[in-house]
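What follows is a short report on a single structure.
Note that this complex is displayed minus one protein chain, with the remaining chains in position.
What follows is chain A.
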Amino acid sequence: MVGGGGGVGSGLLENANPLIYERSGERPVTAGEEDEQVPDSIDAREIFDLIRSINDPEHPLTLEELNVVEQVRVQVSDPESTVAVAFTPTIPHCSMATLIGLSIKVKLLRSLPQRFKMDVHITPGTHASEHAVNKQLADKERVAAALENTHLLEVVNQCLSARS
């Protein structure tokens, strides 16, 4: 599934000195959220909160800090049960792109109600093999097969674990 992604932890990093962005704070709890009667629909910020703290596979940084995910690139419609997330690899040849996409996909699978149809893809024009990666991420069977692979699951879980 992950082509050429054997570089985790070995040798030189592909992008050793990435630009670092500030983290957004916790979402403030509103009075409406405290009110049991008012339903809160699932919005872009909620989806962004799910994925912003995913760890990058090679840096001790989050996807938010590397600007790989941004709230403006999250489209969600609660009534239609659809969510679309575009992510931006730090460099156009990033071999980690598929792995990052997979982590986002798995995080959404684990965190969103089953009714949702999710689409995770690369921000258009930001990666050399954008089309190939998008195709892999859209293929349900390939995603399922990838998660059967213990080594891959381990890397994905590390990305999804909370940093201590």
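Following the convention adopted for this analysis, contacts are C-beta pairs under 8 Å (C-beta built on N, C-alpha and C of every residue); 3 or more make two chains touch, one makes a residue touch a chain; residues count from 1.
Assume contacts and distances are computed from a predicted model.
J.: Which name from "Prolactin 2", "MMS19 nucleotide excision repair protein", "DDB1- and CUL4-associated factor 13" or "Signal peptidase complex catalytic subunit SEC11" does UniProt give the chain that's left off?
T.: Spelling it out: the chain absent from the display is recorded in UniProt as "MMS19 nucleotide excision repair protein".
J.: Would you mind spotting which of A:Gln71, A:Ser111 or A:Thr126 touches the chain that isn't drawn?
T.: Of all options in A:Gln71, A:Ser111 or A:Thr126, contact with the hidden chain holds for A:Ser111.
J.: What residues on chain A make contact with the chain left out of this view?
T.: 9-10, 12-13, 16-22, 29, 33-34, 36, 39-40, 42, 46, 49-50, 58-61, 107, 110-115, 150-151, 153-158, 160-161
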